[in-house]
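Structure in structure tokens, see below.
For this view, one protein chain was removed and the others were kept in their places.
Per-chain numbering from 1; labels A, B and C assigned in written order.
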Amino acid sequence: MSGPKHSCGVVGFALNTNIAPYIFKALRVIQHRGQESAGVSYHDGETIETIKGPGLVHEVFLPEKIMAIDGKVGIGHVRYSTAGSKASMNSQPITVDTLHGQMALAHNGDITNADELRNEYLKKGWAFLTDSDSEIILRLLSKEPNCFHDPVKAIKNVTSIIDGAYSLTIMIGDRVFGVRDPYGFRPLCVGKLPEGYFLASESAVVDVLQGEFVCDVAPGEVVEITPESIKIAPSRSAGNKAHCMFEWVYFARPDSIMDGRETYQVRRNIGAILAQECPVDADVVIPVPDSGRAHGLGFAEASGISYEEGFMKNRHVERTFILPDQKQREGAVSLKLNPIKSTIKGRRLVVVDDSIVRGTTLRKLVQMLRKAGATEVHVRIGCPPIISPCYYGVDMKSRDQFVATNRSVEEIAELITADSLGYISKEGLVKALDLPENDLCLACVTGKYPTNIPGESHRFQSRLDSEF
Amino acid sequence: MSGPKHSCGVVGFALNTNIAPYIFKALRVIQHRGQESAGVSYHDGETIETIKGPGLVHEVFLPEKIMAIDGKVGIGHVRYSTAGSKASMNSQPITVDTLHGQMALAHNGDITNADELRNEYLKKGWAFLTDSDSEIILRLLSKEPNCFHDPVKAIKNVTSIIDGAYSLTIMIGDRVFGVRDPYGFRPLCVGKLPEGYFLASESAVVDVLQGEFVCDVAPGEVVEITPESIKIAPSRSAGNKAHCMFEWVYFARPDSIMDGRETYQVRRNIGAILAQECPVDADVVIPVPDSGRAHGLGFAEASGISYEEGFMKNRHVERTFILPDQKQREGAVSLKLNPIKSTIKGRRLVVVDDSIVRGTTLRKLVQMLRKAGATEVHVRIGCPPIISPCYYGVDMKSRDQFVATNRSVEEIAELITADSLGYISKEGLVKALDLPENDLCLACVTGKYPTNIPGESHRFQSRLDSEF
Amino acid sequence: MSGPKHSCGVVGFALNTNIAPYIFKALRVIQHRGQESAGVSYHDGETIETIKGPGLVHEVFLPEKIMAIDGKVGIGHVRYSTAGSKASMNSQPITVDTLHGQMALAHNGDITNADELRNEYLKKGWAFLTDSDSEIILRLLSKEPNCFHDPVKAIKNVTSIIDGAYSLTIMIGDRVFGVRDPYGFRPLCVGKLPEGYFLASESAVVDVLQGEFVCDVAPGEVVEITPESIKIAPSRSAGNKAHCMFEWVYFARPDSIMDGRETYQVRRNIGAILAQECPVDADVVIPVPDSGRAHGLGFAEASGISYEEGFMKNRHVERTFILPDQKQREGAVSLKLNPIKSTIKGRRLVVVDDSIVRGTTLRKLVQMLRKAGATEVHVRIGCPPIISPCYYGVDMKSRDQFVATNRSVEEIAELITADSLGYISKEGLVKALDLPENDLCLACVTGKYPTNIPGESHRFQSRLDSEF
Partner (left out) sequence: MSGPKHSCGVVGFALNTNIAPYIFKALRVIQHRGQESAGVSYHDGETIETIKGPGLVHEVFLPEKIMAIDGKVGIGHVRYSTAGSKASMNSQPITVDTLHGQMALAHNGDITNADELRNEYLKKGWAFLTDSDSEIILRLLSKEPNCFHDPVKAIKNVTSIIDGAYSLTIMIGDRVFGVRDPYGFRPLCVGKLPEGYFLASESAVVDVLQGEFVCDVAPGEVVEITPESIKIAPSRSAGNKAHCMFEWVYFARPDSIMDGRETYQVRRNIGAILAQECPVDADVVIPVPDSGRAHGLGFAEASGISYEEGFMKNRHVERTFILPDQKQREGAVSLKLNPIKSTIKGRRLVVVDDSIVRGTTLRKLVQMLRKAGATEVHVRIGCPPIISPCYYGVDMKSRDQFVATNRSVEEIAELITADSLGYISKEGLVKALDLPENDLCLACVTGKYPTNIPGESHRFQSRLDSEF
């Protein structure tokens, strides 16, 4: 995808040793899921302590901060960027003191009935100290009378109230839980180390910590981890699942395996199916790095067209920088991605990217390629046109921003100045994922939402959200 | 006083122009009341925005942050230092969203029944997101059903529940209020500018903003300020007041006038009375800078002994710094204060300081003076021996730390190696303040508390806290 | 290559407008050539001003620093990391005041007779304020009596004294020059903008600034740029050239074209020749990202073995971070590179990397791949075994560090635990570069140096360095 788009990431640890080096490294593994803030809450034997703040993991956790962490259980979070001055106050984990003890929570996802719940409890006289969904979840949890005696039941009670997408790591006193919403929108898995168990948004954490992959937390499940064991509470299901296809298409690391599907392999499949669905006569396939590479390789193999790197990506310009000169600012895309001429010149290109949201960057890339001598530029996209907002944790909130809103594929092609444009079909994407369509959230490309969203269509016409 | 000891400071503004430069400067004027964190909440016309963080005012409010402030009403806070990793989460103002709108609060003081209230509401199922008294006050306020319709009544309802010391600035929506507890422990005053009205912990803010002093907020009063007017809600009184004598003795700026008494003048009176109560035959009076200067001048004039500066104070070593070498660390006091030899050598000295808590620094100063050639060192202290903890906002919480606990004046003199030691009497202090004893809080030197503190004696034997 | 290995980068501008946004962006384009420090010297109409310091370009040039740059001519530098506390004092450009004016210089390369020259001038009573080669060059230049009247001649006089590798940008007063050593070890090119001319280490700068590529500075040439023109001083040649092959193998951006050869294409050729020279029966070719990708693609095409991404590279861990736990520190490689299981599992792999210096990282990668299920791991390297130190600007100074020192290929294979290991031959590398062997510096892989290095063999037996 050409624009920045982010989710969040969570981890949780229950070890027989200090979690400090483990949780620090785990958060760095999932740093791609959120670069705005990072935080850790740990139980030091007496109370829950929290270290959090704005910045990348290694900026928040300077050596003296890592050294300060002293606990065998804890949870952590990386957070994506949001606008506004309140940003610094929304860093996670968040914590509460209740009658029976302290709790902490880290959240990946969006609660779709957050406003409704917020209003409901505002009406009951509640006051909210932050504007985050996470406070709602944690406050509901702390309202459960048996939260500390039967935390699994308390958590289940809360999950029966909140709708939408959530993968959570929770500390209740010194006990650590992982929770995944009944639809399984966002990933969450369990890993094992010689020193204990842990939870993480992505399985790559297991690899880097040199642990063993135990299992995904199934949709609707509550998992408690201890240094010695995991306990899985009998799953309550939503009937069907709704794994966000975007996790594989764009968010997740290529080396992560979520719900049995490896990101890299899914992207490769997408590319291959895209080649079948939208064939083109061309000389070379090039990806938009980094996320388009696997798509591109799949396309190349299936089409028989040779694969090449066509763009150099500058590693050092991740953070945008405001330049005093408007004219130079326009060149910001070229500072990030620059064509490799030998690949481009005199060639008919297939440019493969993971998805299109606004289309502005892609338009610049196409023009850049033409300037570098491409004779034809055919764009192929590994995700159907995005036409509907996401209410489940992806920062695509408004139809206004989507280039595909009220535009035909031909019109979009013209807009981005491509010779041709092809999107994978919804069916193709489902096939690439090799999961039942009914177990996927495809709302952003179909407009059919897996849960009730006021003003939007439901995935299954006959089904009411209250039925499960 | 020889050790650091802090309170907090609050301000509030309602102007017909952007408050940014005013509130920034106002917070810098009261920076001495808290150096750990600083913050501002302002109403931008639609919502309440907050900028806050650890550091001095000018460190938190870098130019781009000041520029970001865009509101005509707002409140601000400077906070004293506390131990522990939660420090960063307790910076103020704190804010809440309620059914009827947003509120923000900044607090100077300590709520004596905070634990009790916290427990009461924990038992009702509340969860607290911070461990600060301020959250309790703000949550209680947000529980008031008519908070936005009749804020004064709502505030009064809350003040009937909370005990202890509080000077508050509160924003309810875009309305700004100042509140002072019924005893008036901590100061709060109102000032006027051509652009509107403001609240501040100390009157020095009025001077520096080149405004006019309007009045002190009277104990028990609720004041609403607008750009055009102030409205004072009929005072509800505690019968007697309990102004913290320490504000004049140590905390407040010498140029501030609180409840009709200027800090400098009170200190000067203290010095004069001390000279009468504890006379001594000596050659020269020297103050411990900076707070001891006025005391010293009063002593000198009353005693006829000449006044000199005896210590050089290094302005650049306010923040302590951990040195790798223990031996060198011991010299830290001398890095801060070093004797001026011509004043000291061969002289019989009267050293005047505002108060003694632990006595450790004073002991080092006495020894430093002897090494510099003083023939006699007589110590005179502008505050009676501190023997009881403060529950109203001064960081003197434990009897263990007081050198005067279970020690006679002679024993303390010996401990600090002084030739003689004299404290002002309680009566002398009251006289210096020129306020009725019953309108002062002298608990730390008498052990008699103006409000009910479990396990401590009450100021008026017959009086119950519930009576007023 | 698996370990960090760096050079430096230089730029120079002569425009009819303020260089600030251009030089900032240009330095970011070549940021990969040096991450330790960055700097700019510019002529503001009266004097040469310099802004420089430790950090990445965007860290040194915060907005207010960019805004402070106000000049139409200037030079810039990015510097690689060196050990030692003097690091901060060696950032470039360096400047001198001379009788006739001010000069500034930025340097990429190593002067091989620096110690000799330093000693010669130390004996003449000179004192050096830094320990950098650059000071020597600049001091020699400032010794030239006609430096400001005939700068080209002065520069030539200096280049007749200094040996080794140097691509320089120089400001003499407000005139800007580019200089390349007679062998052309390091790259340097000229670009054109509507606003004037510029010099840069790599041609990618031309692309990103949306300028036109004019030419490479030829070995031995001195080029003066103005907003309107370039003047090239008649080249003095070393007879043969000695372009560092490592620029294409590892340093330079894939999208840069140096001396007529594009990095990406050269790497692709290397891969193809490597496939012919060291064939292997395998299932899949995977590169070590990022620099190994082009090599891998070339190998795959030539061998007919399919190409896949086999490693996920974490973008956020460029800067190493010292962890408190030794055991965890060992996992640092896996934090950076993690296998993609679907590519690896049950496969016979060809892993293609650009070069091997120490071999420690590669050993870890091989083991990581085996753990991920690879049945065979064959390593192919796009550069012959490195056996001799570099004296021309690459941070490979000691034979002790080279895994290939006194080891056969089989022994190295065993050490890195690979099933087989193949290096491209020198001949193959030369062919891939498509440049005469005599115009390349291959000293690190042949031990034959293009210039006289005491204790090392010369490239041409019969040739004396003094002959040209």
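Throughout what follows, a residue touches a chain if its C-beta (ideal position, glycine included) is under 8 Å from a C-beta of that chain, and two chains touch if they have at least 3 such contacts.
These figures come from a predicted structure and were not determined experimentally.
> When the whole complex is taken into account, which chains on show are touched by the absent chain?
B, C
> Which listed residue, C:L138, C:M258, C:I273 or C:L335, touches the chain dropped from view?
Of these options, the touching residue for the absent chain is C:L138.
> Can you say which of C:T95, C:Q210 or C:Q401 touches the chain missing from this structure?
C:T95
> Residue-wise, where is subunit B in contact with the chain that is not depicted?
Spelled out for subunit B, the touching residues are 20-22, 24-25, 28-29, 31-32, 35, 56-58, 63, 66-67, 204, 207-210, 253-255, 257, 262, 264-265, 268, 290, 293-294, 297, 301, 306-309, 311-319, 321-325, 328, 331, 334-335, 338-343, 372.
> Could you please point out the subunit C residues that touch the chain left off the display?
49-51, 53, 68, 85-86, 88-89, 94-99, 103, 118-119, 122-123, 125-131, 135, 138-139, 142-143, 145
Simple rule for what comes next: only the chains that are shown with their structure count from here on.
> Edges wherever two chains touch, nodes for the chains themselves; is that graph a line, a ring, a star, complete, or other here?
line
> I want to confirm something about subunit A and subunit B. Since they are copies of the same sequence, is their interface symmetric in residue numbering (over half shared, so same) or not (under half, so different)?
Here the answer is same, because the shared fraction of interface numbers exceeds one half.
> Using CA atom averages as chain centres, what separation in Å is found between subunit A and subunit C?
It comes to 37 Å between the two C-alpha centres.
> Find the geometric centre of each of subunit B and subunit C from their Cα atoms only, then give the gap between the two centres in Å, rounded to an integer.
61
> Starting from the mean Cα coordinates of subunit A and subunit B, work out the distance between those two points in Å.
So the centroids are 48 Å from each other.
> Counting only residues that touch at least 2 other chains, which ones in subunit A make the list?
Within subunit A, no residue touches at least two other chains.
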